[in-house]
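Note that one protein chain is taken out, while the other chains of the complex remain in position.
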Amino acid sequence: MTIKPLADRVLVKIEEVQEKTASGLYIPQTAQEKTQIGTVVAVGEGTEKVKMTVKAGDRVMHDKYSGTSVKADGKEYLILGMSDILAIIE
Amino acid sequence: MTIKPLADRVLVKIEEVQEKTASGLYIPQTAQEKTQIGTVVAVGEGTEKVKMTVKAGDRVMHDKYSGTSVKADGKEYLILGMSDILAIIE
Amino acid sequence: MTIKPLADRVLVKIEEVQEKTASGLYIPQTAQEKTQIGTVVAVGEGTEKVKMTVKAGDRVMHDKYSGTSVKADGKEYLILGMSDILAIIE
Amino acid sequence: MTIKPLADRVLVKIEEVQEKTASGLYIPQTAQEKTQIGTVVAVGEGTEKVKMTVKAGDRVMHDKYSGTSVKADGKEYLILGMSDILAIIE
Amino acid sequence: MTIKPLADRVLVKIEEVQEKTASGLYIPQTAQEKTQIGTVVAVGEGTEKVKMTVKAGDRVMHDKYSGTSVKADGKEYLILGMSDILAIIE
Amino acid sequence: MTIKPLADRVLVKIEEVQEKTASGLYIPQTAQEKTQIGTVVAVGEGTEKVKMTVKAGDRVMHDKYSGTSVKADGKEYLILGMSDILAIIE
Partner (left out) sequence: MTIKPLADRVLVKIEEVQEKTASGLYIPQTAQEKTQIGTVVAVGEGTEKVKMTVKAGDRVMHDKYSGTSVKADGKEYLILGMSDILAIIE
């Protein structure tokens, strides 16, 4: 199944946060804050008003409460508007 | 009965989700999440501001709470605005 | 009494839904869902921004909760904006 | 006292509805639905965006909950925007 | 103290309503409806979008709940936007 | 500490109202209405859409509930948008 976002929409795969503690152990996600970070999977063509300034593979930061959540092939995605994406993380 | 959507409206037939379990059995829809997927049946002519970028036969993903539900000939449809359609599924 | 809708308004006569059951009997309207279908009676001249794409006699489908209801000569009408009309039924 | 509506405003005298019953008797207004009909008394000059398409003397139909009610010389008026007027009655 | 309204603002002195009863007596204001009438005291210069069509001395009618009330030298004023003024009274 | 307002913002120092009673005594502020008057301290550069029509030193009247309050060096300020300023007082 391939999801092709339309217009100014961006498909983002929600990141599973894994963070080592000082001793190198992974702490389970429930012990952490819900991430606002994801990886861009596909990008719409943009519109006359909205240019797309992210590309597939970019790690992005987005507002916690924006977008529509989508499940496909057992993984969780978000379909966000371009303007819901706040920053690129490098 | 034929429903011809006007302006930037799109007529979508709501998909009855059937998903095989590992053993090949179908699970009934009530045991699943409500789908946000449908098949485009008819497309309005668009407007000066809104170009129609889906066509009849496209499988599309839409926001769960948008559109107006319509029953015709015993089947369930949604009339959505073009901007309520988030992505095409291939 | 003649009602002439102004600008982008459309006067629609609400349809009394009568639906045969399998045995050919009519079921009274109260046993059905409230219809969202009507017949266009008169159409405003449109505005610079809104072209009128329905005409008197068209059967149309509209959002259940839009428009202003009007009673005239004992019949029920709705005055709708052009954009409240979702589709033409043929 | 003369009230001159400004811009796209229209001064409408609220109509006292009197309706004969089958026996020819008038039923008092409180027993009826609140009318949405009035007679145009005066019309503003319009604006760049809004052309005035009603004139003094027109009987008009308006949305029940729009406008500002005004009492003058013991009579009840409404000051409506041009866009609050839905139709002319002839 | 002089109050000079800016842009599309209008300074209006709220009118103290005094109405003779049939016997010629004045009834105190509390026994009446709150007036929506005032006298224009000063007018802003207008903006590119809003032309000022009232002048100092005009008696005007305004929406009961618009504007910002101001007390100066013991008198009550309202600062209204031009579009809050519905009509001129002559 | 100098505060330089951006775009169409205006920095206003809230006025401490002191009013002599008939006997010449000052009544403390708590016994009075909260003032809506201030003195302009600094003015942003304006924007393409908003021209700045107040200058430092102007006494201005503003809507009671607009702006963001700021404390600096023990004094109270408001950062207002140009359109929140209703009038200049002379």
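By letter and in written order, the chains are A, B, C, D, E and F; residue numbering begins at 1 in each of them.
Definition applied: a residue touches a chain if its C-beta (ideal position, glycine included) is under 8 Å from a C-beta of that chain, and two chains touch if they have at least 3 such contacts.
Note that the structure is a prediction, hence the values are computed from the model and not measured.
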Chains on display which the left-out chain touches in the complete complex: A, F
Residue ranges of chain A at the interface with the undisplayed chain: 33, 36, 53-54, 61, 63-64, 83, 85-90
Hidden partner chain, residues of chain F it touches: 1-7, 9, 11, 68, 70-71, 79
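We adopt the following convention: only the chains that are shown with their structure count from here on.
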Chain-contact steps, minimal, separating chain F from chain D: 2
Clusters that remain linked by touching, chain D excluded: A, B, C | E, F
Partner chains shared by chain C and chain F (touch criterion as defined above): none
Same or different contact residues where chain D meets its copy chain C, judged by the half mark: different
Chain A and chain F, separation of their C-alpha mean positions in angstrom: 44
Whole-Å gap separating chain B and chain C, where each centre is the average of the chain's CA atoms: 24
Residue list for chain B, restricted to those that touch at least two other chains: none
Touch-based graph of the chains, sorted into line, ring, star, complete or other: line
Chains that touch, pairwise: A-B, B-C, C-D, D-E, E-F
